[in-house]
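Complex shown without one protein chain; remaining protein chains in place.
Let's look at chain A:
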Amino acid sequence: MVGRQIVLRFKRPNLQPSAFLPSTLKKMIELKNIEKYYANKGIKHYVLRHVTTTIKQGEFVSIMGPSGAGKSTLLNILGMLEEPTYGTYEFFGEDVTTLNERKRIELYRNHIGFVFQAYHLIDEMTVYENIEAPLLYKKVGSSERASRIANLLDRFNIVAKKDLFPNQLSGGQQQLVGIARALAAQPSVILADEPTGNLQSTQAEEIMQLFKKLNQEDGITIIQVTHSEKNAEYGNRILHIADGVVKEDVLVR
């Protein structure tokens, strides 16, 4: 009875989601049969099951689902912060399911930018220094660094705030800095876990506009977790997850 209900409620993911995008786009992320569970007293508690999906360069994907569904876990696996218990993960055709530290740092420096719900700026550093940090790790030359940061500050309209510390900023401003920092290293993909979760709707809207712009104008791939249907509309594809299973994979018009 229960099983039947589930079948009725969700459609099988039978669409080719990227079909409407130019098929020349490169495959960026390929997940095959990803599983993740936590064993507690011998009982396996599944957080993700049989997650198989492909994300191409230039997509703007929103992951949605009820609380505890495994959205953050999936995003963490995409960001290589966690390893799946089972399955394979290919990034630009390279198997990154288990990766040594040097390789992973390499990816962080050049391909992946993170945006957090709680911003996670470094409290002891100014806005400017926060944005500069990834560039220092990437060993970008100082003049190049200065011009990139100036560019970002200007673009996000936070030039006046560059010498302030995070606790002197509003939540929305902190998140702008967080995004600016993620962009500084010019990543190919931005992973954002509820980037607007702590923000008011107007501020949230601003951030979403920004994401959309980054996606369309700069071609940056964006993968975000969100609870808001409205936020999800900014993207072009929505992954619905429940109980660790991808229940629905739909394109947004």
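In the analysis below, contacts are C-beta pairs under 8 Å (C-beta built on N, C-alpha and C of every residue); 3 or more make two chains touch, one makes a residue touch a chain; residues count from 1.
In the analysis below, contacts and distances are computed from a predicted model.
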Protein that the absent chain corresponds to, by UniProt name, given "2Fe-2S iron-sulfur cluster-binding protein", "ABC transporter permease", "Acetolactate synthase small subunit" or "OmpA-like domain-containing protein":
"ABC transporter permease"
Which one touches the absent chain: A:Ser72, A:Thr126, A:Thr196 or A:Asn231?
A:Ser72
Check the options A:Gln117, A:Gln175, A:Ser188 or A:Asn215 and report the residue that touches the missing chain.
A:Gln117
Hidden-chain contact residue, picked from the options A:Ser67, A:Ser143 or A:Asn167
A:Asn167
Looking beyond the chains shown, say which of A:Leu25, A:Leu81 or A:Val96 touches the absent one.
A:Leu81
Contact residues on chain A toward the hidden chain run 72, 76, 79, 81-82, 101-102, 105-106, 108-109, 112, 114, 116-118, 120-124, 133-134, 137-138, 167, 181, 185
